[in-house]
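Complex shown without one protein chain; remaining protein chains in place.
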Amino acid sequence: MSGILEVRDLHTQFDTLDGVVRAVDGLSFDLDRGETLGIVGESGCGKSVTALSILRLIPPETGRIASGSIRFEGEELTRLSEEAMKRLRGHRISMIFQEPMTSLNPVLTVGTQIAENVTRHLGVSKRAARERAHEMLDLVRIADARRRLDEYPHQLSGGMRQRVMIAMALSCDPQVLIADEPTTALDVTIQAQILDLMLDLKEKTGTAIVLITHDLGVVAETAQRVVVMYAGRRVEEAPVEALFDNPLHPYTRGLMAAIPRLDTDATRLQEIPGMVPLLTRPIVGCAFAARCPLATDRCRAEAPPVVDAGGGHTVACWEVTP
Amino acid sequence: MTVLAVDRLVKHFPIHGGLLQRQVGAVKAVDGISFDIAKGETLGLVGESGCGKSTVGKTILKLIEPTSGRIVLGGKDITALKPGAMWPHRKGIQTIFQDPYSSMNPRLPAGTIVGEPLENFGIARGRERDERVAALFERVGLRRDAMRKYAHEFSGGQRQRLGIAKALSVAPEVIVADEPVSALDVSVQAQVLNLLIDLQAEYGLAYLFISHDLAVMRHISHRIAVMYLGRIVELTDKRTLFARPLHPYTEALLSAATAPDPRRRRRRKAIVEGDVPSPADPPSGCHFHTRCPYAVAECKVKDPSLREVAPGHHVACHLR
Partner (left out) sequence: MVAITDDLPTRRFSLATAIRRNPTITFGAVLLILLIAIAIVGPSFVGDPLKIAPVYRLRPPSERWWFGTDQFGRDLFTRTIYGSRVSLIVGLSVAVTASVLGLAMGLLCGYFRALDAIVMRVMDGVMAIPSILLAIALITLTRPGLGIVIVAIVIPEVPRIVRVVRSVVLAIRAQPYIESAIAGGTRHVKLLWRHVLPNTLAPLIVQATYVCASAMLIEASLGFLGAGVPPEVPSWGNIIAQGRTFFQIAPWSILIPGGFLALTVLAVNLLGDGLRDRLDPRLARRL
């Protein structure tokens, strides 16, 4: 297996009225060909900003990639021209968002929107592009695809719109699909349908997926490998079974104990006291130290090293000895 | 002791159309549901978006007027009460809202918002009110000096604590909690759920807990009602619901829910296909028949009533 996407020491920052927000603060990870990588964390941990950084969609008026490298198939994306990025987006790397209604153009039919993406990147004829759009709607299992091609986004249900987004994202056979909370806005039964569809399509097309979510349940059921983020940093990374069987970082453990379970009647949920640190001040030491039950003076003073626990399981913590 | 009883509650929202804005139909948001809640009990109301669960909450609070049915709060029928006559009864039923960001007036300090019900019902004024509010702040885990702060100075979890403090201020019997933790992060969600459970034990509160999240439901509820397109399809205690769900929709919800367990994905059974139909034009007979894997001819024509199939276990399905 070789890495198709390599992110190294990524720093993405935003200017706000309260100062510079270090949304992503030294993040590194690899994505292998054809794998599903879950990036999980709570709101404000920098997971969505990571996705926008990879696609170079950080609004230039307020934010920037301050340092670090993003290599896609050996090519350095941080130095690519905007023109070259435009050719890449929606073609070799594509993305689906949480709210499909706002990412589809309300005045164009879904067929036109998918076909446009195909013509733009593959330069095929209009007819062939429309044929491709039809094929894609079939692929995402939209019943009566021929008729749906001529419908507008508002005529579709939420689940159907997310299917259209997936169809559009996959229409040019991308090597990498970045899915940012793709099922968060959907109902449980629809979420299950979309997750199944995504896994199924991954098998068929071999597209590698970066799945960004706050929901440990979604990660557990879809990802092969998981990166846990906290305050813009990676605190733990492991194959999915290893992470859920044996979470090492106190934050990951805290999260797992805080989720209400479907299969047991826990009497009391474990709380993680306090709240996420402010990203406007540089964090000295471990970002989780202020909320961590194991924290020592060393944790508060010095950033923890990444410890290898074997089997691809790494953790950034002073107190955990694997 | 029953503190809240709801009997065949119906709420239809008229749809107006055409040039003269005549009524052309109705969204049957709530279509004849019945349940009761005892002192110190939590009844969970679970369902997907558009099933009418939030409308049930608002109707019971008399924030919207019911179309028909009966709502009995603490032995008093409040169904037909006009706003003025309803007012004294509001003390008995309070609410916690879903969105902690928009349920606080941005231009008032937190202490004023929390103390408003005390003032409204003439329970406490001036210094005494401030003292009571301070005590409430401390009870829900906020500092006294936070009383002077405004909404934007609090985090989501803290705002939800403020909402709880406000609801508690008039010592209600029933609290309607509409998705109180769904906007919160997991670690904060646990803090709020634990607080709600502690307060229930302390004050004997009855909760109507509305949520789409089955795992949260299992954690906080004693009994759970599953809603689909304006109707309750199954109602039973939580242990039975999770161990032996009878309605095919409950089964589908349980199998569709994700769990933090990577091995579970291989155990997942067939899930329901398709989308929820529109409540403005619900399917005939059993509303679920269009998506039900077990549906038979009878389901299309005959409306199943909610029957007690085992002690305390109610289900609306022809096949069970």
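So that you can tell them apart, the chains are marked A and B in the order they are listed, and the count of residues begins at 1 in each.
The working rule: contacts are C-beta pairs under 8 Å (C-beta built on N, C-alpha and C of every residue); 3 or more make two chains touch, one makes a residue touch a chain.
This structure is a prediction, so every number in the text was calculated from the model and none was measured.
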Contact with the hidden chain (one of B:50, B:74, B:111 or B:157): B:157
Which of B:23, B:68, B:105 or B:305 contacts the chain that the document leaves out: B:105
Which residue of B:42, B:95 or B:236 touches the chain not shown here: B:95
Option from B:61, B:134, B:184 or B:252 whose C-beta touches the chain left out: B:61
Interface with the unshown chain - residue positions in subunit B: 58, 61, 63, 87, 90-91, 93-95, 97-99, 102-108, 113, 116-117, 120-121, 140-143, 146, 149, 153-155, 157-158, 161, 163, 166, 169-170, 191, 194-195, 198
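The rule we apply is simple: only the chains that are shown with their structure count from here on.
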Averaged-CA centre spacing for the pair subunit B and subunit A, given as whole angstrom: 32
Sites on subunit B touched by subunit A in the complex: 48-49, 155, 157, 185-191, 193-194, 197, 212-216, 218-220, 238-239, 242, 252-265, 268, 271-273, 275-276
Touching residues (chain side subunit A, partner subunit B) in the complex: 42-43, 157-160, 187-193, 195-196, 214-222, 240-241, 244, 254-256, 258-263, 265-266, 268-273, 275-276
